[in-house]
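Attaching a single structure in structure tokens format; questions to follow.
In this view, the complex is presented without one of its protein chains, the others remaining in place.
Should a chain be cited, it is by its letter among A and B, assigned in written order, with residues numbered from 1 in that chain.
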Amino acid sequence: MSVPAPIVDFVNFLIPAGIFAMLALALNIQWGHTGLFNAGVAAFLAIGAYMAAIYLTPYVAPSIVYPGHWGYAQVWQPWFGTAVAFVIAVLLSTLLAAFVGLLIALPILRLRTDYFAIATLALAEIIRLILTNAQTATAGTIGILRIPGPFDTLLPGDPDLQAVAYATLVIASLIVMFWLVQYVTRAPWGRVLRGIREDEEATLALGKNVFSFRTQAFVFGCALMGAAGGFLASHLGSITPDNFNPLATFAIYVMVILGGSGNNFGVIFGAFLYYSLDWVSVRIDDYFPPALAEKMPAIRFAAIGVILVALILFRPEGIFKEKKRTYPAVTK
Amino acid sequence: MTEPDGHPILRTRNITKAFGGLQALDRCTLEVRPGTITGLIGPNGAGKSTLFNVVIGLFAPDSGRVYFNGERIDGQPPYKLVRKGLVKTFQIPRELRAMTVLENLLISAKSVPGEQFLNLFLRSRRVRGKELESQRKAEEILRIVGLFELRDEYAMNLSGGQKKLLELSRALMSDPTMILLDEPVAGVNPTLTLKILEVIERLRRQGRTFFLIEHDMDVVMKRCDWVIVLHQGRKLAEGTPDTIKKDQNVVEAYLGS
Partner (left out) sequence: MRRSATEEGFHGAPKRLPSAATPFEPHPNKYPPRLHLVPYEGGGALAFRLPLRYRDIAIVFGILIASIALLWQIWGVSILQFLINGIVVGSIYVVGATGLTLIYGIRKFANFAHGEMMSFGTYTAYFINGILFYSLGWGTVFAIVATAALGLLMEFLVFRRLAPRGAVSMMVASIGIAIVISGFLNAAFGTSIHQYDVINVPNTPILIIGGVVVLSINPIRGILPVVVGVAMMVFLHTLLSRTTTGKAMRATADNPDLARASGIRTQRIIYFTWGLSGTLAGVAGVLLGLFIDIRPGLGFSVLLFVFAAVIIGGLGSPYGAMFGGFIVGIAQEMAAAVLAWLGDPEVIGLEQPLAYRPVAAFLIMIIVLLLRPGGLLGPTPSGERTGRRWFRFRKPALGADE
């Protein structure tokens, strides 16, 4: 079955945008609702991505041309196809990212915001170092290649249709995540997180175990980031540590702040908006003279920074402000 | 809920607390009897707020013990104490600014099943039930203090006096046995002051204990059953308001500071 080109283009826009939206949702829980400045988003994304990649690809022994990497595919390939394997991979990614998040959280979650940011930045850098240098595990800077997607066995030989199906899966998962996060943040649990964000000491004095809640929020966010990583691995098909540099982290922050930190719908909107701008800016590269076009990635990079500073200065609450939560009266 | 008369509901023994070179509390020993409105007064720097912070668990004392209802509580974090029925308000209101008045109260409820992540999925009916219950209670409290019309206002938009009322309301949400009030009517206009004091009196009749720091001597003399005077980190004197008014040491301490 052939898929018309515009739909394929749209779908190829939708998938990364959807994955970014997942990350924005996850960060919204940590930063927007709880006030935790996790500067290591990219690291958790990487953990999820590498976990999925390792599960979905077969083991490759080190050789002269290629450092080799761990792989688990040879274990499950006789039993089921990539669809089931993908589901398991995403689950594993979620769990591993949550676990690492918990390990990291325990020593550093008592720190004040700026210290916490620096600590997460440092830990993210350590994770990136490990991923780059444990070469027999992760194939170092060359990375893991030929990562299959869920529909490879179901819709063989038709990459366009696979893309459409994958986009549907991503968006469906995003909707599920959105529902989950909405439910959880509207509940008393989410209320405590916001209390912690507003005034940690007051919330403590009101009888809440602030450390426990912060840990829960952090781990939950990391879990979602890991899941997004799983989706990313299959989408990209090959991953290297370069995909997960700090710029990725700060791009997500721009999405969250732009869309409206604290507002779950807002951050998804922010992710799509940001990605659209990015997508457009890549396309207009062609209209510039080659000398300038070469610099476009750097200029785009700088533009992200300008947007971030402008947002902080002039509209820190973002496009969609956090909704005031009202309750219809129950007494007369 | 209350101890039989004669046993103090709150007891501190030789509490010592220093900040750097500043000795805030120096072997402070005192008792509060249940069902009373006990005042804690003393010149500036006497250690009153510090004592409250130590009792409620925001600071750990350098040495000494605190007993609540006979149980030793020093060093325990506030969230455990709130569960046991001990709460504190802040001198400068710490309202949760970007949350509504009603939310400020809802968050102050204790033993909320909806705050446990797993309960949200496994016990959603119980979660909803408790939410309604908390909301009912919150609205009741808001009606009593007169903040009901403002329940959907962001807490930061309240006036100073209203924020004080909010502090008190939040303390009440957890159904406490004993409330530590840090200057509950400081800077509040006379009408609101009267309302706050009425609420306190009403709750005291329900059997709750109030331990309050106040600088307004009028309030202390008229409303407190018992007064403890703190000076330089330890108890200087205690007695009924009349006794304290006449105590030479107390007068000197205030004049000298």
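To be clear about the criterion, a contact is a pair of C-beta atoms (placed from the backbone, for glycine too) under 8 Å apart; a residue touches a chain by one contact, two chains touch by 3 or more.
Remember, predicted model here, so these are calculated numbers, not experimental data.
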Filtering A:L103, A:L129 or A:V282 for touch with the omitted chain leaves A:L129
Considering the complete complex, of A:L23, A:L206 or A:I304, the missing chain is touched by A:I304
Across the whole complex, the chain not displayed is touched by chain A residues 31-32, 35, 37, 107-108, 110-115, 117-119, 121-123, 125-126, 129, 132-136, 140, 197-201, 204, 211, 246-247, 250, 253, 257, 261-262, 295, 297-309, 312-313, 316-318, 321-322, 324
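Here is the rule we use: only the chains that are shown with their structure count from here on.
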Averaging C-alpha coordinates per chain, one finds the centres of chain A and chain B separated by a number of Å equal to 44
The chain B residues in contact with chain A across the complex are 56, 58, 77-79, 81-83, 87-88, 90, 94-100, 102-103, 106-108, 110, 112, 114-117, 120, 127, 131-132, 135-136, 139-140, 143, 151-152, 154, 170, 174
Listed in rising order, chain A residues that touch chain B in their complex are 183-184, 187-189, 191-192, 194-195, 198-199, 201-210, 213, 216, 220, 322, 324-327, 329-331
